[in-house]
Every structure is written in C-alpha cells, then in structure tokens.
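Left out: one protein chain. Kept in place: all the others.
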Amino acid sequence: MEIGEGHIWFKSRRSARRICAWVMSMCLLLSATLLAGCGTKELGTQEETQSQETQQIVVGFSQLGAESDWRSANTESMKSTFTAANGYKLLIEDGQQQQANQIMAIRKFIQQDVDYIVLAPVTETGWDTVLQEAKDAQIPVIIVDRQVAVEDPELFCCWVGSDFELEAKKATAWLHQFAYTKGIDESQLHIVNIQGTIGASAQIGRTKGLQDAVAAYGWDLLAQVPGEFTQAKGKEAMEALLEQYENINVVYCENDNEALGAIEAIEEAGRHVGSDILHGDIMVMSFDGVNQNVMQYLLKDKISFVGECNPHHGPRVQNIIQLLEAGKTPEKYSYVEERVYTHDATVPSVEVDGVNYSVTVMTKETLQEFK
Amino acid sequence: MSKKSSGAENSILYRLKHMTDTNKLLTITIVIFFLMYIGAIVFQGEGFLKPQTFLSMLNANAALIITSCGMSLVMITGGIDISVGGVVALVSMCSAVYLDYHNGSILGAVLISLGIGLAFGIVQGYLVAYLEIQPFIVSLAGMFFARGMTTIVNTNPFNVQNEAFVALKDTRVIVPGLGSVNKLGRYVDAYVEIGVIVALLVVLLMFVILRWTKLGRSFYAVGGNSQSALMLGINVKRTKFLSHLICSLLAGIGGFVYFMHVGSGSASHAMGMEMNAIASSIIGGTMLTGGVGNIIGTLFGVLSLSTIQNIVSSAGLDQAWWTGITIAAMLCLFLVIQSIVMARKKKSVQA
Partner (left out) sequence: MENTAVKKSKGSDFLGKLLRQQLFIPVAALLILAIFNLIADPSFFKITLGYSSAGQPVLSGYLITILDYGSELAILAIGMTLVTAASGGQDISVGATIAIAGSVILRVLCGTDSRPETLQTSFLVAFLVACVVSMLFGAFNGILVAYFKIQPMVATLILYTAGRSIAAWINNNELPIISDPTFAYFGGFIPGIPIPTPFFIAMACVIVIALVLKFTNLGLYTQAVGINEKSSRLNGINPKFIKFLSFVILGLCVAVVGLIKVSRLSSINYSVIAKDIEMDAILAVALGGNALSGGKFNMAASILGAYVIQFLTTTLYKFDVQSDALPAYKAVVVILLVVLSAPSVRQKLSGLGKKLRVKEVA
C-alpha cells in the first residue's frame, strides 16, 4: 500500500511539474503575442488618427431589436445615413428586446469613446443610471422612436420620433367621420383593439387615442388584447377574439404585422374583411405603413385605414448631429411628419385639435411611389 | 480485502489521470481566453484596453458565472440541468412582483429566491437521483415549468421602483487604481456591482469544496465511475441529489444577482442562459461524461464566451444572430475536442 501511494505521489508531482512548464511556456508565448499585437495596433491607430479621426464621427446606435418591418426599415435608415462615405462610423448593437442588453451596449459605447449615442429604447423606464454615465462622459444621447421617462430631462440631448397619440387621433377622427358619412350609428361600431407590446410608447399612445375616442363617441369597445407587434401573436389574438365575440366589425391593430395576422385569422374563420361593415364585413385599421403587403391590402380594401409611422429617422438624426457639431442646440422634441392612407375617399380629410390633415387615397400610382 | 484495496487504488489512479485531463483542458481554456482578449484589443481598439471594459463584462455576467458553477458541478457528477435559465427568470419575476406589488423587503426577496432555487433542486434532485429519471428530461420539464410559471406570476415586463432595491441595484464597489481618463480628460472610476462580489465568492467557495473536501471528491468519483464510487462507500444517490440541489440553489442565487443587475421582471429574461452556462462549463474544461471539471475553468469559460460576443458585435457583424451562431459553433468545437480526447483515452486504456 505504502509503496503504491508513494509511487502515485511521485507520478503526480512529475505530471504537475510538466503542466507547470507547459503553462509557463504558454504564458510566455502569449505575452509575446500580446506585445506584438499591441505594437502593430498602436502603429495602426496612429495611421488611422492621421487619416480619419479628424473627420470621422463615431456614432453608437443601440437598436432595441428586429421584431417588425418598421424596425428593420428604421435600422436600414440609420445604416444608409451614417456611412463611411458621409464621414461617419456607425456601431450598431441589437438589444434583442432586452433592456439589459441595451444598457450594456451603451456602457460599451462609453468605453469606446464614441462621439454620439443614438438610443431606440425598448421600455420607457430604467434609464437614469446609464444615461447619467453617458452624461458624465459628456457624450450626447439622442433618443429615437419610443420615449424615455427620466427624472432629469437633461440626461438626454433630444428626442426624435412620432406622435403616436396624434396618429391615433387621426385614425379615430377618420373612423368617426366614416361612420357619420355612411350613416352608421356610433353604438353600432363593435371594436376590438389588438395592442402592441405593453408599455411601448406606440402602444400607449395608440391605445390612449382609441380609448379617448371610445369615451367621446360612445363606441362599443369589446376587448383590448396584447399582440406584441408580431404577425403570429396578432393572428393568435384575433382567433381567440373571433371565438369570443360574434359581432366584431372593426379591428384596430396597433401595427402592420398585427393587422396581417388578424386578416389571416378573419379569413380563416370564413369572414370577409373590408369597409362595408353594414353588410357583415370586418374593417381592419392599421398603423405604420412600411409593409408593402399592407399597402397592397389597402388597395384591395382588405385594410381600410393606415396611419403612417415614418421609420426614416436616419437623416433627421444626422441633422441634429450636424447642429450639435456646429455648436447649436437642437429642439428637445421633434416630431416627424406623417400621412394618413385610406382605401377610398369617403372621408376627404380629418381634423384633429383644430388642425386639418388631408387623407391620401391609395391608388396604383401611390403604390408605385412606395416601391 | 485485497480486491477492495485494488479497486480503491484503481479509482485513485483513474481520478489522477482525470486530474491531468482537467489541468490540460483548463490550460486550453485560459490560453484561448487570452488569445481572444488580444483579438478583441486588435479588433475593437482602445475600448478593450480599459480595465472597465473587463469589469463591465464581469458586471453583465455575474449571474452567468454563478449558474455556470452550479452547472459545472452537475456535469462533473455526470448529470445536466437545463432549467437554470427558467429558474433565473422565475426568481427575478417573483422578486420583482414581491418588491413592487406587495411592498416587500429585500431580505424577503432574497429568501424567495433561495426558496425557489431550493424547491427546484429538491424536486429535480429527487427525480434524478432516487427515481433514476434522465436528468435532461427532468430539467427540460423544469425549464418549461419555470418559464410558464413566470408568465403566470406576471405577464408583462416591468421595472422595479422599490427605493431600497433601486439603491442596492445602483450600489457600486469602486475598484481603486483601475479607473481611466476619457477623451475629455475626466478621470472615471472603475467599478463592479455587488453581484460580481457574490459571484467571486461563489467561485471561491465552490473551488474549495471541490478541491479540498470529501464531498467535493465524491462528486468527481460519482461522475467518473459511479460503480467504483459505490465501492468506495460513497452514497451515489445522495451525491447526485446534492449536486442538483446545489445547482438549483445557485440558479436561485444567480437569479437574484441577475435581478439586481437588470432591475426588472420579465418572462423573456435569461433566455438561453442554460445554453450559455453549459457552453461555459464545456469551454472551461468540464466533461459532459462526468468526472472532469474545474471551477476556475468555468470562470474563464464565461469570460471567453462574453469576450467572443463582444468581438462578434464589434467586428461589424452587428446582427443578433451571429452571437447565437458563434456560441453554438464554439460549443460544437469543444464537444468534438472532448469526444476525441475521450476516444483517444479509451484506446490508450485498451492498449
């Protein structure tokens, strides 16, 4: 026994020594590589500094995800604006719908000493700490699309995006006018609302606009269910709603993808989508208007109303950055201009808070414009 | 008598051979980590030379380090637990609901986290160890149960407003001497979150247990060869049970640390964390077949993983899918390496 154990001990000591030697040689090799790496790197940056750093503006963009067509168009707009040819270097981080990922991305941008941070936040709350860090590092933060709720508004430089409540107000004003023109009693509008991701600015604004109108006009709002801005969820929600309520005649979808899903569910249930709600049609209303299919559906009267939500934020953010570069102060909140598309000209224009907005009727020519 | 002693000797020899394997795999992991970090410096520029970048990586991955330690333990014992991500999500949702809707205290939230971890550990451990059901099936059901429960507890994601908690979440431990000067000439302190300290303590504790205690050695013995472990007088069932219990308990702790980092409850939290934990363990040199593994390796596994994620996102591959693909590719690579190592070993044993 004793001899055996001694033998093992010896063996293990030897192997341990061998491993030690191996580790040490590896470390040596590593440090050599490290030094070499650093050397070449420093040379590289020096060259870069001379050639590029004087003009190139580094922009870090934390996008919240890629859940809808609108989002993809939004990302694409940023990419096509902040190109090397325009004198920018764009770093994009996809947050995959997680605030934690976005916070990590912003911290990374701060570490990388970017010149500007553009943030498309996934939720409204919980940004104070990280925005304070960016402010401490004196990097201006431009918020796009959804808003942030922070205690100190100085934490971000400015915000660019859509007035979601206005979009909803236009939509409800249109529906009100439409019912009036067609001679439909307000109480005969049986509405279901397929909401977006709960807590997103678009959901809050579009839901509030509808709820206010329901209260004002006395419409019959049957149900509000979340559809998470996706086609699959929209379809699932609509299937359940059709089982539950027989008399639905207006579906208010808070984005395009949900509308596409809802239309599928309606058609699979053997119902007809269209504007003729007096004769059994189910009318679909949608927002965003970035999906080519939605526009075609609008032409075919599968969708009756689309409130545009402009995703092309890139050029506007670029304007702000240019203002800042010139030492000027941009406006704190800037809304983008958005149109209203309908299937027919039943309602020529809508009035919201005393302002008149014209309605664009979808025709083959208008569709060409979208290509 | 003589038969018994030779069995013991064999198993000690067996284990020693594995220990050398452990060291070999550990070295590979550490070398790969350093290589990747250099790669990151080359790709990403100065950002990665700042100590804070490294510390941010720790901050973001403290919860993963803790759950990976548990995962390594289960894998060393020859099992697997894929419910950890679900447990983390459930823990963070329950803590969030308790703090905000029931006006709870932080101590209560910690106890809830530990309780959830323990409950999962006891049920899964019992099913695996005493009813001898495949650990994968048990923990797959555990994962689905935890994910489903998270939605049942609360559907919508929300940020916790509880003041005491927010203060705790924002508490920073400043690391002296590692701060850096930003481009405007301001000195910024380097910091870590409380979770990192918890994680490092867990790593230390697990390392000590596995290396220097009888219990730790019994984990290796059961995973390496449960037959000879039985001969050595180790209670195999109890050891397996304990490994699952500790793993789920660590998932509970990891859940709270994760919650402290993100400060919100959501059903989509920690999506795929089980995968990252398994990948970290495997990259860190833990063998799926059991009996081989090292907690320090696991720590480096997590760091390697998060470094490669950083590289991927800064190498212009900004799309989210690249992260998933690279992690899977890395995992695949290491699995194949392990399987080759095992095959060669079998051959040498036969020879």
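Structure notes:
The chains carry the letters A and B, assigned in the order they are written, with residues numbered from 1 in each.
Here is the rule we use: a contact is a pair of C-beta atoms (placed from the backbone, for glycine too) under 8 Å apart; a residue touches a chain by one contact, two chains touch by 3 or more.
Just so you know, these numbers come straight off a predicted model, no measurement behind them.
Screening B:N225, B:S264 or B:T323 for touch with the missing chain picks out B:T323.
Summary of contacts with the chain left out: across A:L90, A:A168 or A:V273, the touching residue is A:V273.
Of the listed positions A:H176, A:R206, A:K235 or A:H313, the one in contact with the omitted chain in the full complex is A:K235.
When the whole complex is considered, the residue among B:I66, B:L99, B:I112 or B:L331 that touches the unshown chain is B:L331.
Across A:E133, A:D220 or A:E264, the single residue that touches the chain missing here is A:E264.
Interface with the hidden chain, as seen from subunit A, comprises residues 66, 69, 72, 230-233, 235-236, 240, 257, 260-261, 264, 266-273, 291-293, 296. Hidden from this view is one chain, which touches subunit B at 80, 82, 127, 130-134, 136-138, 140-145, 147-149, 151-152, 155, 267, 272, 275, 278, 288, 319-325, 327-329, 331-332, 335-336, 339, 342-343.
What we mean here is this: only the chains that are shown with their structure count from here on.
On subunit A, the positions that touch subunit B within their shared complex are 1, 4, 8, 11-12, 15-16, 19, 22-23, 26, 30, 33-34, 37-38, 40-41, 45, 65-66, 91-94, 96-100, 104, 107-108, 110-113, 123, 125-126, 129, 136-138, 198-199, 226.
Touching subunit A in their complex are the following residues of subunit B: 5, 9, 12-13, 16, 19-20, 23-24, 27, 30-31, 34-35, 38, 41-42, 44-47, 50, 52-53, 56, 60, 155-159, 161, 170, 182-184, 186, 188, 261-264, 266, 268-269, 310, 313-314, 318-320.
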